[in-house]
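Note that one protein chain is taken out, while the other chains of the complex remain in position.
Chain nomenclature is as follows: A and B, assigned in order of appearance, with residue numbering initiated at 1 for each chain independently.
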Amino acid sequence: MANVSVFAEQRDGKLKSASTDIISWAKSNGHTVSAVVIGKGIKSLEGELKSCGADKIQFVDDSTLEVYTPQAYSEALISVVKNTNPDYLLAAHTPMGRDLVPYVAMEMESSSTSDCTSVEWNGDSLKCRRPVFSGKATAEVEFIGNDKPKFITIRANTVPAGGDRPGEGVTTDHSVDLSNVTQKALGMEKGSSARPDVTEAAIVISGGRSLKSAENFKILEKLADLLGAAVGASRAAVDAGFRPHRDQVGQTGKVVSPSLYIACGISGAIQHLAGMRTSKCIVAINTDPEAPIFQVADYGIVGDLFEVVPALTEEIKKIR
Amino acid sequence: MNIYVCIKQVPDTATKIKINSDRTWIDTNGIKWIVSPYDEFAIEEALKLKESDPSNTVTVISAGPERVKEAIRTGLAMGADKGIHIELSEMADTALTAKALAGAIKKQNDASLVLMGKEAADDGLAQVPQFVSRLLGFSCVTVALEITYAADVLTVKREVEGGTIEKIQTPLPAVIAAQKGLNEPRYASLPNIMKAKKKEIEMLTMADVGVTDSDQMVRLVGFDLPPTKQPGRKIDGDVATQVQELVKALKDEAKVV
Partner (left out) sequence: MIQQIAFVIVALIAFGLAFFRVKDLLKLMKSHNGRYSFPTDIIPRLTRTLLDVFSQRAVLKKPIIGTIHATIFWGFIIISFGTLEQFLGTLVPGFNFGFLGNPIYLIFLFTHDLFTLLVLIAVGAAVFRRAFAAPKYLGRSSDANLILFFTGLLMVSIFLMHGFLILGTQFHYSHREALFASFEISKFLSNLDFSGSEFEALGISFKWVHMILVLGFAVYIPGSKHLHVLAAGPNTFLKPAKTEKPMTSIDFEDESVEQYGAGKITDLSWKDALDYYSCTECGRCQEVCPAWNSEKPLSPKKLIVALKENLYANKSVIFSGKTDEITHVVDEVNTEDVFWACTSCRACEVACPVFIQHTDKIYDVRRNLVMMEARFPLEVQTVFKNMETNGSPWAFSSDERINWADGIDIPLISSEPDPDYLFWIGCAGAFDDRNKKVVRSFAQILKKANVKFAVLGTEETCTGDAARRIGNEYLYQILAKTNVETLNRYAIKKIVTTCPHCFNTIKNEYPEFGGNYEVLHHTQLIGDLISTGKIKPRKTDFGGTVTYHDSCYLGRWNGIYDEPRNLLAAVSVGPVVEMEQNREKSMCCGAGGGRMWMEETLGSRININRTEQAKDTGASLVASACPFCITMVGDGIKAKDYSNSLVVKDIAELINDATN
């Protein structure tokens, strides 16, 4: 039975499911779970945190914490960790989590690691493995000292989702001196496109000239929206004016390495391959069974993208 | 303003990775080493600042074995003024590395801005910028997509999920970690490459920067290659069957949806 603190990330009053997944999982493994929530007006999250498994809930509620700044949030988390002294401080490896945790770890002069893709309880200690060299290998993290807490961020979808063992939900309010915070949050901007950039998206769906028009790319966009994916294009499609140059994937465009790359109506000539062949999983949809793209695809469908992609979209809807 | 750029030398991303026999590291034979791509954005940002104000100096620092001198030379060839090499084992973890870097910077006692990539392309731990900032007592903003400079204050746009941008204002001194797209790193001109051969690289030992082996907190062990990829397969059947099978495979086999 370890004392496990979990940073329960919230933005705009909504808890991240990746965080609540960790809480449930730790709880279901028999540990005492303490959720740490930082923000403004966050007390309303008490119910949700209790039902996903938090035995204790540490609130740091302050107007300075309404919007994330690294400095203010790390001061808040440091204060809570110092006061609660857990064995582990876990967080989801989200943009906020991966930024925040290291400040706290170094302040506590305590071991830390990040982006674990495999986590397993061995009694009260946690065994973690993580990808290295852009996922070309994995390694186990060995913690050298006996310091605590150990700070670990975990990649989303690593621990099983949900779980319905509620915790005791005992809350504590912490007040933190944030008067020395010099950083200011100046606001948020929605990105120019609601979709992620091809280079950073986990899933990329690309179209070639066979889409025949800019309008037809909507077929791919529908699927992309479902998956939170980016939409890319081959050079031929960009040349034909169907997509802007910033979406071009290839030797003279962007080089991408997503977890999933779906190539629709793209033949897979080397100039395109050079931009996406390191993708973890490649799906090819093309009417030409001899198209070179099938040489690198993990899964290939010889077919008309105008039939296959909408059908695929429907099928994905069923599992989302 | 004195700007320090921390860089890491990593294996080139196209290199095939082989594990060594006791699974404690990779087989470094035949590895091509490069400056970690995210660190290049940091170097470029520093050089742009130098161009806008020639009184700014740019020092490139790297901690690692002898070979990292090449990476420092690349930074010098791009246009940095000076290099610092801290001799450190290639097995050093992020904590030891960060302490060494912070130690070197503290020793210089003149840093206003510390730049580096948001993560190293080999381990992707994304910790060193935050560690260094805490050790130096500097403010820090990571994943910077755009930096606007005014008197002693920086406005940084940083990327969070879904294409959203957070704007954070921070005073100097600060540590800023670069994200891809911050700028376009320049190609070193030949005269600069030639000049770089003569630029100074200061050598520092672990003792010089105040670290020992016991500052290492974590080790990576048990290196494994991922299970070999199954050869690709074509999915047969009518469209409905094909997409069903595809989605099942993506979900259960590849685990990407």
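Everything below uses one rule, namely that contacts are C-beta pairs under 8 Å (C-beta built on N, C-alpha and C of every residue); 3 or more make two chains touch, one makes a residue touch a chain.
Remember, it's a predicted structure, so these values are computed and weren't measured experimentally.
Asker: Taking the whole complex into account, name the chains on display that the unshown chain touches.
Answerer: Displayed chains contacted by the hidden chain, ordered by label: A, B.
Asker: Check each of A:Ile154, A:Val198 or A:Ala236 against the chain that is not shown and name the one that touches it.
Answerer: A:Ala236
Asker: Among B:Ala188, B:Leu220, B:Ile235 or B:Ala249, which residue is in touch with the absent chain?
Answerer: Counting the whole complex, the residue in contact with the absent chain is B:Ala188.
Asker: Applying the definition given at the start, please give the residues of chain A touching the unseen chain.
Answerer: So the residues of chain A touching the missing chain come out as 209, 236, 251-253, 255, 267-270, 273-274, 292, 295.
Asker: Could you please point out the chain B residues that touch the chain left off the display?
Answerer: 12-16, 30, 32, 34, 184, 186-191, 193
The rule is short, and it goes like this: only the chains that are shown with their structure count from here on.
Asker: Between chain A and chain B, tell me the centre distance in angstrom, where each centre is the average of that chain's C-alpha atoms.
Answerer: Between these chains, centre-to-centre, one finds 20 Å.
Asker: Quick one: which bits of chain B touch chain A in the complex? Just the residue numbers, please.
Answerer: 11, 13, 16-17, 19, 26, 95, 98, 121-127, 129-131, 133-135, 139-143, 155, 157, 159-171, 180-181, 216-226, 229-230, 232-235, 239-240, 242-244, 246-247, 249-251, 254-257
Asker: Once bound in the complex, which stretches of chain A touch chain B?
Answerer: 67-71, 94-96, 98-99, 102-103, 105-107, 110-115, 129, 131-145, 147, 157, 182-197, 199-200, 202-203, 227-228, 259-260, 278, 280-283, 289, 294-303, 307-308, 311-312, 314-316, 318-319
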